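With one protein chain removed, the remaining protein chains of the complex are shown where they sit.
Just so it is clear, A and B label the chains in written order, and each chain counts residues from 1 on its own.
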């Protein structure tokens, strides 16, 4: 039962330092507040060590990198690791450009991330040094389906074993694994793919879940994935016929805002393999 | 009949590279997804060539310039031109500061843009090297009205001839022209002026329309302008009395999300001069 991991977030109000892209940053802040966390953003190298020191977790998202923010990410990662903080890497667009793939690789060499979360093409780019990322969305050829599920589960567990991180691969079927166990999650709706930044939002929220549940990183990460997918189902149920992706974005964050542990327990759809 | 140009966007899912301001970037991403395109943002000089290479179009918006993003714009423009990609310039605030006016001029000297889209004050600043831009909004003295329409049409055609671009001037009456023909469009609502970034959103969407319809850049650009105006009409019709500009912003993107070619054909209001 995963609901209690959400309840812990609301009890503890974990402060999360986000170095994230400027496209979806506002939604990341609002979903962190919605789930019971508290967001702070800072990417300036001279500011990041102070900021990360007062937080419990660090969410690194490489969606719109620049020279300065890369430097900020490295300083923040080192400091967070030194302090034993939760760290999450969201390798947006890894495989789509050399700078993104290299930056993700450098950060992974520098520290051991608590969690790595991306779509399947991004995670393949990190794991295999190659991939067929189409921009920031996963390539259909890479998609996790019922047919290739066993292979995908093995791949994600292997990558978790190799990196020492909890690895979350999100898509139509979501996989959240450490070296031993993999949560296979079937919440969510396909229409979520027409909203920018649902992945970025999930990464922010997942960081808060893991900070609030330090002894159960795998379960907490899986709980945040179920919560996001369930919010997608609840939000969709309230859409009028004339509403579309922009209102849907708000409804998902709203659904997180109103969700409690009991609701998550009743709506989460997962098995453990 | 312009509806088919929208249908092509949905069929082809054009990938659009946006170097755009951080004020309205989230709405640009969501409207690109709403119309059937796929957005990616990147402004770091070391990243832009890789990113623009995997895209079909490049949307340049000078709303919040900085030294780094200007360098990124120049590298991306050169690469996109070399690859024969669709390029769009949105000269936000040209005429309001020397840096903006100069940067727009430099980019126009460097490459031939497929499309240039702005308000009348910005386009005048580019065409005449002067203008009375009031911040990022057009000056009332410049406005295209029924009274000065013939002159305005001639001005826009002339600027299109001079630049080799399709030129879109948006306002209460929208003009979209090449050297020969000008679409005069009367969709939209005045309340759209109280939402930040409807112009930026249109530029992103217009890039996707032109990428998906490479042999009909003029018609595709005009179709996107009609779609935006029509979405403004549809979105307004669903507003409750207590709703205002923030919800209206969402409703417009929602309306694009639900629009198909048939709806656009029935709602588009234009003549060709």
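In the analysis below, contacts are C-beta pairs under 8 Å (C-beta built on N, C-alpha and C of every residue); 3 or more make two chains touch, one makes a residue touch a chain.
No experiment lies behind these values; they were computed from the predicted model shown.
K.L.:
Which is it among A:4, A:186 or A:251 that touches the chain not included here?
P.N.:
The missing chain is touched by A:251.
K.L.:
For the chain not shown, which residue from A:55, A:152 or A:228 touches it across the whole complex?
P.N.:
A:55
K.L.:
Please identify, in ascending order, the residues of subunit B that touch the omitted chain?
P.N.:
21-24, 26-27, 63-67, 93, 96-100, 134-137, 194-197, 240-247, 249-250
K.L.:
Which residue numbers on subunit A touch the omitted chain?
P.N.:
15, 22, 25-27, 29-30, 33-34, 38-44, 46-47, 50-51, 54-55, 68, 234, 238, 249-258
As a working rule, only the chains that are shown with their structure count from here on.
K.L.:
When the centre of a chain is set as the mean of its C-alpha atoms, what distance in Å lies between subunit A and subunit B?
P.N.:
Between these chains, centre-to-centre, one finds 33 Å.
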